[in-house]
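Remarks on the structure that follows.
Note that this complex is displayed minus one protein chain, with the remaining chains in position.
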Amino acid sequence: MTLISDEGAQELRPRSELTASELLREVASVLRLSEAEAAKLGDLPEDPDEDQTMVINMGPSHPSTHGVLRLMLELQGETVLRCKPIIGYLHTGMEKTGEQLTFMQGGTNVTRMDYASPLNNELVFSMATEKLLGIDGDIPERAQWMRMLLSELNRMSSHLLFMATNGMDLGAVSMMIYGWREREEVLRFFQKVTGLRMNHNFVRPGGLAADLPPGWRDDVLRILDMLPERLEEYDTLMTGQPIWRERLQGVGVITPSEALALGATGPILRSTGVEWDLRRHDPYLRYDEVEFDLIVGSYGDAFDRYAIRLNEIRESMRIVRQILDLMPEGDYRIQDKKVTPPPRARIDESMEALIHHFKIFTEGFKVPEGEVYVAIESPRGEIGCYIASDGSPTPYRMHVRAPSFVNIQCLPHMMRGGLVADAVAVISSVDPVLGEVDR
Amino acid sequence: MELLVFVLASAMVLAGAIGVIACNNPVHAALGLVLTLFGIAVHFVSMEAHFLAAVQVIVYAGAIVVLFLFVIMLLGVDRAEDLSVEPFQIQRPLAVIVGVAISGLVIAAVVRGRSTLGEQLESGVPGDDNIRELARSLFSDNVFAFELTSVLLIVAVVGTVVLTRRQRGGASK
Amino acid sequence: MADSPDETIEESSEVAEVPEPEMFGCPMTDSRGQLVLHVDRDRYLDVAKQLADEGYAMCVDLTAVDYSEHMERALPSSATAERFEVVVNLLDITHRRRIRLRVQVPEGDAKVATLFDLHPGTEAMEREVFDMFGIEFDGHPDPSRILMPEDWNGYPLRKDFQVGTIPVQFKGAAS
Amino acid sequence: MNILHRIPAADPLLEAESFWWQPLAVIGLKVLVVFVIGLVGTMFMVWFERKIVAGMQNRVGPNKAGPFGLLQTLADGTKLFFKEDLIPEKADPFVFRIAPFLAFVPAFLVWAVIPLGGDFTNGHDGTVTWFGEVTRVQLADPPIGVLLVLAMSSIAVYGVMLAGWSSGSKYPLLGSVRASAQMISYEAALGLSLAAVLMTAGTLSTSGIVSAQSSITNWHLLSTGIVPFVVFLIAMTAELNRPPFDLVEAEQELVGGFHTEYSSIRFALFFLAEFMNVISMSALLVTLFLGGPQPLYLGGTDIFAVLGPFGGTAWLLLKVFAFLYMYVWFRATLPRLRYDQLMNLGWKVLIPISLGWFILLAALQVARDSDVSGLRYSLIVAGCLVGIALAYMLFQAALNVARRNRDAEGAAY
Amino acid sequence: MTPTTTWYLVLAAVLFGVGVVGLMIRRNPLVMFMCIELMLNAVNLSFVAFAQAFTDISGQTAVFFVMVVAAAEVVVGLGIIIAILRRRPGATIDDLAELKG
Partner (left out) sequence: MAIDDVINDGLGGISHNVITGRLEDLVNWSRSRSSWPATFGLACCAIEMMASGAAHYDIARFGMEVFRASPRQADIMIVAGRVSQKMAPVLRQVYDQMMEPKWVISMGVCASSGGMFNNYAIVQGVDQIVPVDVYAPGCPPTPETLIHAIETLHTKIEQGEILRRREQNGGGAHIHVEEIPAGSIPVLLGRQADG
């Protein structure tokens, strides 16, 4: 089973091949510390004892690496001395493909990045495009609220997925199934709204692809009524469970300054006690009009990250309830001929509408020259979209700042000195989605 | 029937013993040792030392050899030792001669003195009573020795812990 | 190094012009309401440090653009358009503000100083830029490819790298 | 003239005057029946576990292979049997081949000493008369029955250990080191809690132990004061590598643990051995603490009395079943412990507790044997408790010192 | 024909001899340890045989003590081997001279 897929310099090198200074440098790079800080650790390079350490590969095909993350761990016994994540096994060239697709088609590309919360990806791409077009202030109210509704529901489904995989990774097999069971309810709603369970391409520049279906309110209410009780079950099964606490508390600790230096965002940053949530601190859509609490941890350990996500589900439910009350009537997309295709009904009647429709979906619309960076809060942290346009209907460069890609840099930090079992808990608590790591 | 048991068990014992000294690989040697130990346990049973048979398996096979294997795996010394190279040419034949000589001497002594043993094994104390009697012997006549062995064990454990303790943080040492 | 801040800054049509914007001696523009600082390659690290002291302590994103097919893009006159541009997004958590640095990197000498010592979180991002554009980062502790296989040829996000289908570079797997 | 005569009380059959084909036939039949029941029971156990876990997870579970999916295990077994078998290049071929059997055989041998039924009511000694022969519903009843079980469980370590080592790759090796360390550590707690039972029963023979538990108040569960039972249960779960102690095969960490490189029938043997062990150790637990085939009188009647000689078997099955269900329940609900937590639990909690309890029980036994008066009796108890408390405090202090030292040294990372 | 005490003693003698030979020809310290175990077992076997022959339980008592001592010895011996092999991987018995201090 030993994996022989040689990735050369990307791999962790055995101590015997390294001189002390090289090791120091490598430690610095792997730990993402500056070299000066790494030198302070001092003792590490001195203790090579080559025959007592063992380098093992975790992944890319390993049950607990959430897809195709590959970790090289240097172990002493079962203690992790060094760790290096090797990524790219799911590199899809989406940024390159994004340059070939028009702004209209771009959504279907970015939605496949973070497959656990596709709607947030579409949202950030659409918002960046709108900003480039200069129509970001004109998006109709209803569209904004709908986007919030979908985004929050997506946050719930994504965190439920986390609950499932986190439980699974720590050996609570039933939790896995329970998490999926609840997520499935949310996906049903998505399927009803967007037609798809995942990869919706529903949020588009200028608004959304369609209006909410009749009866959506009842469906959402059904989810909201069902979930609290299930979350209590989670509390019984996991939060209050001594083994669970033992396994997570004090594991994978990271300090606020480390998290900030490493650029970590989302639940990881919040678990260290830093209050930073773009929904609150850099409000987009209508987040400044709803009430919700920021969930902040204090120890920066895996348990905090678990608890934060669990409670964020509750907060999202609170937001969704407010959205249900506040959802205005109106248009679900901007009525701007430039970016909005004509309604389906008009295509049958008017030749011009047909041509317009055809052009928008084949050629796309031209976007003025310029470049923007737009960031929103995805379930994993700050997802940003940097688009440079040269005035053509396709982005000149489309880059997505994926939260998992940055967060994954915390892994070596968190794992250091832990056990192999902790490594699993740590990966799980970072909750990376490899689709967005590798893009 | 008894003969059959004796022959089979003896075969196990000897095959295992040969395995111990002839196998290149320490793990195989350890497996040979387990075979020997089992054979001896069978002999114990047929001599009605049931308790000792069980203890033989539990202590020897279950603990001591497992410890051996543990150390072998821990140290990674499981690569085969090359038996064909021998630094001292004379050592091996000499060893065989000495071994055979010792065995021969003992066998001779046993055969000469067998009349004192009596030819027929008597039926010993059966079943639970055997264990009771062993216990009585251990905890009355030999209780001092018994306590001493427990002290010995503790000393051994402590000594080993001290011996194998890894010195962390070389600066302090 | 901005020698003539007086000159008009070319901007895309919809953005209101900001009079003689400048920060740490670098021309500053506004792109759709977002602050953009055009930094010289030599002063890049220096400016990043000053910005970090200002409060922009978190580097959220670092990427690059290959402008080889769009050399006539809008830039302040003091900045010379080069083929590559390294784009750094900085965030100030306390004051809730963002700033973007754009660094011009010439094709012939595609090299920039690393931000690693200032923001360790750029490690993976700089490797990604190296992997995708071939821009080297001076002083980066682990300059290796990150997304592509180690023996890959070329830099995929460069504009002269074709998108299309490529036969499987199958190295075979020893079992 | 026969050696079998010299294994006294192993089976009353062997003491029969005319030792000819009838006893042999009965023995052969018993071996066959136990073997078949063991296999079928194991297959049933696999199905049972999958169905119950599915039920607990709102799923259906296997239902396509045979009625209610009952033949699922058969399908698994047949498939594995006809799957390609492979010995990895780096493996040690001899040890690799032998390891599954080392895991499988001890699992079966434990069955030999479990009293599977028989009439233990009203002071009967559990013998039944079949085909005119007096025998026990038990393959063998050696005087050291319980020790045999201990011996077998210590042999079972070999299978796991050698499997991991011989595979010649890293994950199995890690798995097997974990497994063997775990099994050895918990053997001690297992043995100590067992000792409490042995002392109370005053015999090592399993049928003797069952006989000693003539009524529910005499069940060792109560007569040893529950603590040994709890310790035994936990230690046994760990010994069996069942959740939450299934670190050995922790898929999330070690891929498949020691059997990662095994495929085909060899893997099936490990699989079978694991489930076989679950059943046989549950049966042992029932034998030791819950009176084995002893009936439980509900309202003064034995509800399985109608089954005649098999009433005891029915009781045994019922009790074993409860534990099997408990194991499945564990699997469905509990997260997995970490390696060091597991070791801590074994060495720092279970062993001291079972040792202390054993000393207490021994003191009480001595007091009872020497007929001391009530006051002195309570003095003895108090003295013991004080002694144990002191020892416990000393132990805790030592642990604290160790922890502090470790923290001081821990900076080495 | 049934085995007598002599048979057991002869077997024990042979086993002892094998152990001696192994001790002398093997150079791996672990295997040498195993050979010592063989010899101890040979002695145990004869003890039990004698106990049987003279219907005296003290032979078995002695075996019990031998086992305990063997366990202690193995523990210490393996500890020493670990300590040495850690410093000098691949050491054979000839290298153990460093114990001389």
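We just call them A, B, C, D and E in the order they show up, numbering each chain from 1.
Keep this in mind: a residue touches a chain if its C-beta (ideal position, glycine included) is under 8 Å from a C-beta of that chain, and two chains touch if they have at least 3 such contacts.
From a predicted model like this one, the values you see are computed outputs, not experimental measurements.
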item: For the chain not depicted, the shown chains it touches; value: A, C, D
item: Among C:Leu51, C:Ala110 or C:Met148, residue touching the chain not depicted; value: C:Met148
item: Contact partner of the left-out chain, one of A:Val68, A:Leu119, A:Ile334 or A:Ile376; value: A:Val68
item: Residues belonging to chain D that touch the chain removed from view; value: 50, 54, 57-69, 71-72, 74-79, 82-86, 251, 255-256, 259-264, 267
item: Residue ranges of chain C at the interface with the undisplayed chain; value: 147-149, 151-156, 158-175
item: Touching residues on chain A - with respect to the absent chain; value: 1, 3-5, 7, 60-63, 67-68, 88-94, 96-97, 100, 108-109, 112, 115-116, 161, 164, 176-178, 180-181, 183-184, 187, 197-199, 434-435, 438
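In this text, only the chains that are shown with their structure count from here on.
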item: Maximum centroid distance from chain E, chain identifier (CA atoms); value: C
item: Dominant chain pairing [most C-beta pairs in contact]; value: B-E
item: Label of the chain whose CA centroid is most distant from the centroid of chain B; value: C
item: Inter-centroid spacing, chain B versus chain A (mean Cα positions, whole Å); value: 61
item: Intercentroid distance (Cα basis), chain E paired with chain B, Å; value: 5
item: Overlap residues in chain B, where contacts from two or more other chains coincide; value: 2, 46, 48, 51, 55, 63, 74, 76, 130, 169
item: Chain D-facing residues of chain B, complex; value: 1-2, 5, 25, 27-28, 31, 34, 45-46, 48, 50-51, 53-55, 57-58, 61-63, 66, 69-70, 73-74, 78, 123, 126-128, 130-131, 168-169
item: Partner chain E, residues of chain B touching it in the complex; value: 2-3, 6, 10, 13-14, 17-18, 20-21, 26, 29-30, 32-33, 36-37, 40, 43-44, 46-49, 51-52, 55-56, 59-60, 63-64, 67-68, 71-72, 74-77, 81, 86-87, 91-92, 94-96, 98-100, 102-104, 106-107, 110-111, 114, 117-122, 124-125, 130, 133-134, 136-138, 141-142, 145-146, 149, 152-153, 155-157, 159-160, 163-164
item: Complex contacts: residues of chain E adjacent to chain B; value: 1-22, 24-28, 30-31, 33-35, 37-38, 41, 44-45, 48-49, 51-53, 55, 57-58, 60-61, 63-65, 67-76, 78-83, 85-86, 89-90, 94
